[in-house]
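Missing here: one protein chain of the complex. Every other protein chain is in place.
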Amino acid sequence: MSGALAMRVRNMRLSGRIGLALVLFWLVLAVGGPALAPHPVGAFIDQEVFSGPGRTFWLGSDYLGRDVLSRVLWGSRYTVFLALGAALLAVLGGTSLALFSAIRGGWTDEILARAMDTLNSMPSKIFALVLVAAFGSSLTLLLLIAAFIYIPGNYRIARALAINLVAMDFVQVARARGEGAFHIARYEVLPNMIHPLLADTGLRFVFVVLLLSGLSFLGLGVQPPYADLGSLVRENISGLPMAAPAIIVPALAIASLTVGANLLIDALKPGGKA
Amino acid sequence: MTVELAPPPATGPSDASAAAVEVRGLSITVAQPDGTRRAIVENISFAVPRGEVLALIGESGSGKTTIALALMGFSRFGATIAADCLRVGDMDIAAMGQSALRGVRGSRIAYIAQSAAAAFNPSRTILSQVIEPLLVHGLAGREEARARAVALFRSLALPSPETIGDRYPHQVSGGQLQRLMAAMALITGPELVILDEPTTALDVTTQVEVLRAFKAAIAESGATAVYVSHDLAVVTQVSEHIVVLQNGRMVEQGDSARILTAPQSEYTRTLLAAARPAIRPTADAALDKVLTVDSIHAGYGRIVRGMPATPILADVGFTVRRGSTLGVIGESGSGKSTLARVIAGLLPAASGEVLLEGQPLPRAMAQRSREQLRRIQLVFQNADTALNPAQTVRDIIARPLAFYHGLKGAAAHARVDELLDLIRLPRALADRRSTELSGGQKQRVNLARALAAEPDVLLCDEVTSALDTVVGAAILDLIDELRRELGIATVFISHDISTVRAFCDEILVLYAGRAVERCPKAAFDGHSHHPYTRLLIDSVPDMDPTWLATRAAAAGPALAVSAIAPELCRFLPRCPVAIGGLCDSNPPPLHVDDGRAILCHRAGGPGDASR
Amino acid sequence: MTAAPPTRSAAARLLPMIAGRIASSLLTLFLVSVVIFVASSLLPGDAAQELLGQSATPAQIAALRHEMGLDQPGPVRFVHWLGALLHGDPGVSFVANMPVSDIIANRLPNSLLLAAITALISIVLALTIGIASAINRGGRIDSALNIATLSLVAIPEFLIATLAVLAFSVKLLWLPSISLVTPETGWAETLRALALPVLSLTCVVVAQMARMTRAAVADQLDRPYVEMARLKGVPFGRIVLFHVMPNAIGPVINAMALSLSYLMGGALVVETIFNYPGLASLMVNAVTSRDMPLLQSCAMIFCATYLALMLVADIVAILANPRLRA
């Protein structure tokens, strides 16, 4: 397995390898970053605000005089795990429903599609606002809410894929063999959707990162003193005119993380070229 | 295997420079991931005299299409064309730039693609596409172009030539579309026409008409032609010269007649042999009837009193004995595949019964027991789509083992290896994904999966149609051997009457969902047949250059019939020997004798029903 | 073109489809109203409390609740609201004490205008980028555009918007930093006022649309009919425009419709930053003030926009595909 993985990496295009490197970098930071943080995440230690990079504060300080490096290290953990978790959950949920829908067909399909349309038609940020206001914003709830909001989008894509696949001969073969719906969904249909689903996961990942930053725009999101990367950008927005590292660094972090994830996923596509 | 040839062809034109097309030392290479270049076509040389037809023949992967496209200076996937000489008329194709080539394509050199259905743009009208070469090359105005197109449609014997161009590609039949594409190619009066397997996708009965139309149109236009095909018999009808290709190299070339009568290379001989399938001996059929299909009606939509809203099959019945093979033949749309689906239970019959060793099976698959499902296995037509691309060969074959026999782990592993041996695939392929296999290998895996269930009945739906002749012949041999060894009753569905005739113990002819004839192999030759069976037999080209010319144009229908009542003979609108006042008013009677059954008014009388 | 489009059969096929879709849309709208009602009844506090704020006494709250009818059970209120809506009356806003229809009539044109201009620009841009990438598949231009669009997707929109304001308003003084549009504002002034919001929103939606366009066009470019057209000597530009686009338009429009549906409700951040009186901020207002009738109407409008866009996408797909049309 690991040998095959190594092979894949070796055969990957340059952009794919860059993507992999970026994703690995952020994953490692997400896991180990907080341990490396030179200062407590909530400590108000700089007399100045929005100071530039220096000896004590490698990446300067934020709008309250906190250490940007430490906050970014913590923020990457929240962003990576929340966004990754929510994206995976959304895809898991959406795809499961889509498979159920496509294999069952008929009324089940119709009703599910309607319900998903209903959810999909609501503006995501406002919907999130309502849900957060109604249920609260603990980490688990944020994760679930973000996942819930992106389930319909994934359902739409997964259902379209699954319906095409269900019509394929090899699914007919499995049906003719007498296989149950679960086997067909899990072993016949799902493996053939993996790549488009991965691409969709990458996209949902970006969406969740943006949703979190959008929520911070509304004053919701990860509980202080912690903040996800998007919230870091948001809370330091007044540092933008002076190009403070406090805003530039998290913005670059988000960009490199999402671009990396998508480059990697693009490179994992079979054929690789398209 | 490959025969080294002296560069100038022995036969063919004496003065190569007078040839309309001259190719010398053509090689086509593609870049490998490691930076080196691999030749997919190597050292090809031939010439075509003006106004004559040269055939490039070979199996898939032989490079025949690649060579043909190179004549237009076109290569797929960034391949590089190199040649000592690549000349069409006065044009040095190899030396031309992209914009010069564009000016030539579609005007002086035209191309007819294998699948007209794919090569026509589905969202534009046919006429707009047919006249496009004239417009883009500035050869005619819209009105004149339209007039030329209509004239061509007429000469290609297309129905309603004035208006057919206003339709969209999906609104005309495959044979018509193929002829429309010929019109698109010929409309600019090109010097060279390249035909790439133009009849392969068609039914035999249609193929004859299209071939005839092509031949006439090309002769009329005076163009030189290169005809790409895998089918020797078809090639024989249209070409003066043949180049035999294998793996990108020339194996043999010469006059058609010479190649057919005195092939020099082993490979050509193999091709010839595969094209004329040997009649296999009838199986020593056991007496027990394994599968009985009794008066099946089936179709789609809501079922009212045993009749579906859209009926496909009507009153079809037969029996198959252990170890014997029933061949089901008919053109596309005749209900062949539906029959297989009904037997497998994928499409529950509206009425009628399927009996397994005398025991009636529930119509719907969902009601059948796992054991019942195991005993009837369906092998799908297209192994490309019937094998899950995400699974390895071992996954695919092991699943029925686990599902029906509860075989897991080492036992399953060993059994998969056995099955691979049985279908003659190297065990090393077991861990490949199906997408990495060749067409023939895929079809073997497809077969192995069915065999893994250890079925009593094997339903083979067009299992060789998508394969090259030689590969298909090997698959047929395999099936034939297996059913003898394992005593499986086989239902073999095909559109190719020569295969069925060679291979099956009994033949069932389907026309528009009805069994019009049932006939044991022993009684096939020298007996009268249903007029439709006769048409099928006559449509298979012989390995005789004169066959197309000598075969009388299919007689038109004897009766002008607009719409027929469902109980009347369904072949009536096409039947050349229909009897007025009888066929168009009474349902056809079933005549049974000598183990044969024919659904026709004429069959009752003496002599051949079809003459 | 000489071909007479089979208009009658197209209409015959489209009309029942449209009718069916409108029927199922009504069902969806009803579901939306139920979801909104349930979700908002889960919210802490109610309109009376929010309106009176921090300094409210229980007696005042009770009085106001009674006045607003909030003292009735939820299902009763829902049925009343629904009944009135079926008679064409979306109710009276709790907090503004104005008919919801008046409030929405003030805001809806703004949202539609912003969405329309953004849609126009981003469609043109997305088609250009998508087609350019598709025909250069695997090339440098493709990679560059790919990374550019990905990066664009990844930047939070408030950052884009703020950057745009800093550059074009504060630094260069070219464009207004807030978009004040009133009915009296002239066209030129309106366009200037909308320039930055449109720019920001375009950045948000164009990337996704361009990527989808690229995928759809690339898929068509691999089809045999494209090779056939090249073998007919058709110039490449003509192939893309006349051969590929009619076939790619279905999936492209579908993807675009999905993206464009974002322009109504998703414009929240842009509306806030540019102080543009649109529907999204109105809806957030309705959420925070627990103004149920207003909230419901906003949700209905967003849902209806979404469904209408999907319907338009499907109709375009059918019209573009003669196989579905006939």
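Letters A, B and C name the chains as they come in the text, with residue numbers starting at 1 for each one.
The definition used in the following text is that a contact is a pair of C-beta atoms (placed from the backbone, for glycine too) under 8 Å apart; a residue touches a chain by one contact, two chains touch by 3 or more.
Basically, contacts and distances are computed from a predicted model.
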item: Chain left out of the displayed complex - its UniProt protein name, from "NADH-quinone oxidoreductase subunit L", "Nitric-oxide reductase subunit C", "ABC transporter substrate-binding protein" or "Cytochrome C oxidase subunit IV"; value: "ABC transporter substrate-binding protein"
item: In the full complex, displayed partners of the excluded chain; value: A, C
item: Which residue of C:135, C:165 or C:205 touches the chain not shown here; value: C:165
item: Touching the absent chain when the full complex is considered, from C:70, C:154, C:260 or C:273; value: C:273
item: For chain A, the residues touching the chain missing from this view; value: 40, 42-44, 47, 49, 63-65, 129, 132-133, 136-137, 218-220, 223-225, 237-238, 240-241
item: Chain C residues that touch the omitted chain in the full complex; value: 43-46, 49-57, 59-60, 63-64, 67, 93, 95-98, 103, 106, 162, 165-166, 169-174, 176-178, 180, 182, 184-186, 188-189, 192, 272-275, 277, 282, 285-291, 294
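By our rule, only the chains that are shown with their structure count from here on.
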item: Topology of the chain contact graph, where touching chains are joined (line, ring, star, complete, other); value: complete
item: A-B or B-C, whichever has more C-beta pairs in contact; value: B-C
item: Centroid-based (C-alpha) most distant chain relative to chain A; value: B
item: Separation of mean Cα positions, chain C and chain A [Å, integer]; value: 23
item: Chain B-chain C separation of Cα centroids, rounded to whole Å; value: 50
item: For chain C, residues contacting two or more additional chains; value: none
item: Residue ranges of chain A touching chain C (in the complex, touch as defined); value: 15, 114-115, 117-126, 129-131, 133-135, 156, 203, 206, 209-210, 213-214, 217-218, 230, 233-234, 237, 240-241, 247, 251, 254-255, 257-259, 262-263, 266, 273-274
item: Residues of chain B that touch chain C when the two form their complex; value: 69, 72, 74, 76, 102-107, 110-111, 113, 115, 118-125, 127-128, 132-133, 136-137, 142, 146, 165-166, 168, 170-171, 184
item: Residues on chain A engaged by chain B in the complex (per definition of touch); value: 11, 168-170, 172-173, 175-179, 187-188, 191-192, 194
